[in-house]
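Can you read through this structure? Questions will come right after.
Here the complex is missing one protein chain, while the rest keep their positions.
By written order: A, B and C. Residues from 1 in each chain.
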Amino acid sequence: MIIIMEPGATKGQIQNVIDHVHNTGMKTVVNSGVIQTVIAAIGETSKYSTEQFEILEGVRKVERIQVPFKLVSRDSHHSDTIVTVGKNVKIGGDNPPVIIAGPCSVESEEILLAIAKVAKECGAKMLRGGAFKPRTGPRTFEGLGKLGLEFLATARKETGLAVVTEVMDTRDLDLICEFTDMLQVGARNMQNFSLLNEIGKTNKPVLLKRGLSATIEEWLLAAERILDKGNSQVVMCERGIRTFDNKYTRNTSDIAAIPVIRKLSHLPIIFDPSHATGKWDLVAPLSKAAIVTGVHGLIIEIHPDPEKALSDGPQTLNFENFRKLSKELEKLSQTLAITK
Amino acid sequence: MIIIMEPGATKGQIQNVIDHVHNTGMKTVVNSGVIQTVIAAIGETSKYSTEQFEILEGVRKVERIQVPFKLVSRDSHHSDTIVTVGKNVKIGGDNPPVIIAGPCSVESEEILLAIAKVAKECGAKMLRGGAFKPRTGPRTFEGLGKLGLEFLATARKETGLAVVTEVMDTRDLDLICEFTDMLQVGARNMQNFSLLNEIGKTNKPVLLKRGLSATIEEWLLAAERILDKGNSQVVMCERGIRTFDNKYTRNTSDIAAIPVIRKLSHLPIIFDPSHATGKWDLVAPLSKAAIVTGVHGLIIEIHPDPEKALSDGPQTLNFENFRKLSKELEKLSQTLAITK
Amino acid sequence: MIIIMEPGATKGQIQNVIDHVHNTGMKTVVNSGVIQTVIAAIGETSKYSTEQFEILEGVRKVERIQVPFKLVSRDSHHSDTIVTVGKNVKIGGDNPPVIIAGPCSVESEEILLAIAKVAKECGAKMLRGGAFKPRTGPRTFEGLGKLGLEFLATARKETGLAVVTEVMDTRDLDLICEFTDMLQVGARNMQNFSLLNEIGKTNKPVLLKRGLSATIEEWLLAAERILDKGNSQVVMCERGIRTFDNKYTRNTSDIAAIPVIRKLSHLPIIFDPSHATGKWDLVAPLSKAAIVTGVHGLIIEIHPDPEKALSDGPQTLNFENFRKLSKELEKLSQTLAITK
Partner (left out) sequence: MIIIMEPGATKGQIQNVIDHVHNTGMKTVVNSGVIQTVIAAIGETSKYSTEQFEILEGVRKVERIQVPFKLVSRDSHHSDTIVTVGKNVKIGGDNPPVIIAGPCSVESEEILLAIAKVAKECGAKMLRGGAFKPRTGPRTFEGLGKLGLEFLATARKETGLAVVTEVMDTRDLDLICEFTDMLQVGARNMQNFSLLNEIGKTNKPVLLKRGLSATIEEWLLAAERILDKGNSQVVMCERGIRTFDNKYTRNTSDIAAIPVIRKLSHLPIIFDPSHATGKWDLVAPLSKAAIVTGVHGLIIEIHPDPEKALSDGPQTLNFENFRKLSKELEKLSQTLAITK
């Protein structure tokens, strides 16, 4: 941490800052420049916020040199983490991109099974589906709850697909862990710290969606919290961010976040083109964009009849379009593997 | 809800849309224009999302005419809601603005009592303080938990101030309800739907902070959820939003949200200048700005020694500055009352 | 245009709105619904802003049905526009993606020629380079001016590459038109209406960069202005937008804008991975992402020694990396052409 003093800072103010740093257990190196003094704080800086020093009198600015995340950083763990979901789905590293497909919400056993079969047939390795699904407005369909989990378990049994579903409440965690292979943390809960803490104490793989307006750093710090509690099986999921324009897309797909996360962290990164775009006809081009930038997987909403889906219809692929996309992605992945 | 068809929409597509509307129980009025057909859906539109109709073939666009929130809307409840906290703190309507003051986190009984006394002496009616305080990075101070609640209760007993504290986990709700007069929902939990549902089932007044990047409409819909579960004692709290510039202020103070909320809703609205600006020297001017736009209260972070505060130091007023601000706000409120 | 009246609007207010619409020459279709009246204004709505009707008493909301742009819309011109630059560079439609390469600023004849040769050798069809280059801060290098244009002309002569350079001032337009094959409108000038008007009166192809925080619609309306003045040779250029996070990328690459523009408009769309990311090591993955989503070209900053470039060094590829990327893009384009 670099603490830059004001040009007019007094000796007393400088000493006060040095004392504060020493009180944390960190060491200091002081550079008494011509214009102003710069104090480097050396040690376990990730434990301290810059604001603790910014507030001291005579301080102009405090800059972190080390990234504030540590366990998730590539600095601390050079090789790619491979997350294993269920018995044998491998996400990360040089494994081919994993396709996760399914409905926004589980609506009925019959529809879910139909979807799972098509997903499997198209090469998907995992099934997604929400059982707990409250949305922005109250008084709309909020999911089937435990029944939805049971349908997911049935679909897993029938197809062999691993299952991922969202957890929104610490009280549901044990129940959901019984029924699912991977826990999803939704965008709105990315900084639900109680939930992250509890998930960190399980040994289930986690799909951590990026918050609607979370910086890359906040998102990695949310993962850091899960790892810090003991669970290192975290997969990052970019799902579009909120910007000033949402007229033609629901969110802005931050495709560059894919190579950025791969550079900063050893954790796998997947992409959700359905939520990122909000439009089914943009799912195919953006899925391809993610693949060529090195994504480890895609999570795609599909439904036999998106017009009748109880939620997220406009961004959901029907079976025909999903079959077409699967083939295109397969070819694209093969080409990239060959030209590598 | 107005459903605008494509210029080339077929009769079959138009009929399909009409059928979908009728299936929801709503009625239709069809306007077969020269260029394109427009279908008005009439009824309980707040139960349905526009996306359910956008996805139908031949539909160009769907526009909501009614606001999507209902219980919190001024249309449904003309006169201002007055929320009573503790025995006699009245927030809303023509009541003078309520000052809520206190530390970011409860750190010790001694410090909390010192703060509470100064708050009381300066005319504050309520004491704030976090007992559960996890922050973006793990491995930092996360609050005293139950002990913090006990200290708050002691401070209430000694000063008569009503107490507000944040709840972050449904499992803590009963405990917190025992110790506090008002429940705070933090910005990061504004769309923690499980938490909102449970809070909606209590009879405690609620302070609902606006999410970092929540639209006015999403924020009102979060309040709508609480009212929908039965609790109508909700106070909205603007606390700054995230924009492209955070170099000189932590967030952007959306002061216009104050009169906007007063126009759209009957619920009271307060302002948090500490989080909105992130800088103690901006707390005074922005507090005044909020007062003159008609805010119902202010929630301000104070500490005897902000340099030593365990969190939020840079945005925290020391006692001297808080005393000065209190006097200025008092005069400003009186002037406004006279000139009204 | 759909004008939605307040539920309580009076007959007089409704008639007033109808009169206003008729005064513009448009026709009305009135739908007196159960809850509220909806008036459709039919005619040349792109001439009128919604605000002219929003302000009338008793109006709740005005919604545009037609897109506000007309000449650039695919509705008015179904087939793709192919823009020809210089003698034979074709941008748009099914033509293979055009690579435009060059330095941020023209620095010397020698360096420019070296760059142009490498660009040509790698398959680029056009050379970019700024002659007028003022930047955010004054007192930095601002370009070579006319001399830079002369160097560009020399490089064109020696390599046969077509040349594009930025115009920032209406007074420079004639001079620049003499020396260049295509005019670039920079992001900061996307709504410099005088400049757009004058460019619209030339017959030079135009590269229209998206403004830093321009919506898709504003960007298309800027193009509309150029077409409206008579110049239909406009190429859109996505170059990243400003969002809340710029720590690891300079801007946010809005890759979805590529298929969105292709859907809404007949104009070609290219991508600038250098400005969009601001980091040379992200140029390659984002270039590929743009290619697979159907982009018509890429404009890439290259320099023999980015460390010594007078501007934009961190986002500039050196020759080795550009050679590598060119080959990868070539293969990717071929694969896509085959699998189509």
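Keep this in mind: a contact is a pair of C-beta atoms (placed from the backbone, for glycine too) under 8 Å apart; a residue touches a chain by one contact, two chains touch by 3 or more.
These numbers come from a predicted model, not from an experiment.
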item	value
Residue among A:Asp19, A:Glu63 or A:Asp94 touching the omitted chain	A:Glu63
Hidden partner chain, touching residue among A:Lys125, A:Arg225 or A:Arg242	A:Arg242
Per the touch definition above, residue among B:Ser108, B:Thr252 or B:Asn318 touching the missing chain	B:Thr252
Identified contact with the non-displayed chain, of B:Met26, B:Leu113 or B:Val260	B:Val260
Residue, one of C:Lys11, C:His78 or C:Arg139, that touches the chain absent here	C:Arg139
Absent-chain interface as seen on chain C, which is shown	20, 46-49, 51-52, 54-57, 68-69, 132, 134-140, 168-172, 188-189, 191-195, 197, 212-213, 218, 221, 224-225, 228-229, 242, 306-307, 309, 311-314
Sites on chain A contacted by the missing partner chain, in the whole complex	2, 4, 27, 29, 31, 33-36, 38, 40, 42, 60-61, 63, 65, 213, 242-244, 246
Those residues of chain B which, in the complete complex, touch the missing chain	213, 215-217, 241, 243-245, 247-249, 252-256, 258-260, 263-264, 276-277, 281-282, 285-286, 288-294, 328, 331-332, 335, 339
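As a convention for this text, only the chains that are shown with their structure count from here on.
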item	value
Chain centre separation (chain A, chain C; CA means) in Å	32
CA centroid of chain A to CA centroid of chain B, Å	27
Whole-Å separation of chain centres (CA-atom averages), chain B against chain C	39
Junction residues of chain A - those touching two or more other chains	213
